[in-house]
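I'd like to ask some things about the structure below.
For this view, one protein chain was removed and the others were kept in their places.
Moving on, here comes subunit A:
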């Protein structure tokens, strides 16, 4: 059983390494994700964000602008999810009666 786990781990690691060897180089300006237009000729959202994030919100951190401004409703949903997790701990754990 232990050998099976080790074999599965090695297989999984080799799959991940094989997949990672196909990734584009980091910071290469010729990457598709850094292009202003996609393969089909439409505008890519990322180039707009990189060019206009500072002019829209005067915030140097682009990630903060995306999370707090462009996708703020999404962030609100994430916060509600975390809040729901807290409420569920109240419902499940707080009303436990002593068995003694």
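A few notes on this one:
Keep in mind that, in the parts below, contacts are C-beta pairs under 8 Å (C-beta built on N, C-alpha and C of every residue); 3 or more make two chains touch, one makes a residue touch a chain; residues count from 1.
One rule holds for everything that comes next: contacts and distances are computed from a predicted model.
Candidate names were "Ger(X)C family spore germination protein", "Cytochrome ubiquinol oxidase subunit I", "Lipid-transfer protein" or "Sodium:proton antiporter", and the UniProt protein name of the unshown chain is "Sodium:proton antiporter". Residue A:94 is the one among A:2, A:26 or A:94 that touches the chain missing from this view.
Contact between subunit A and the unshown chain involves residues 55-61, 63-65, 67-69, 72-73, 75-76, 78-80, 82-83, 85-86, 89-90, 93-94, 96, 98.
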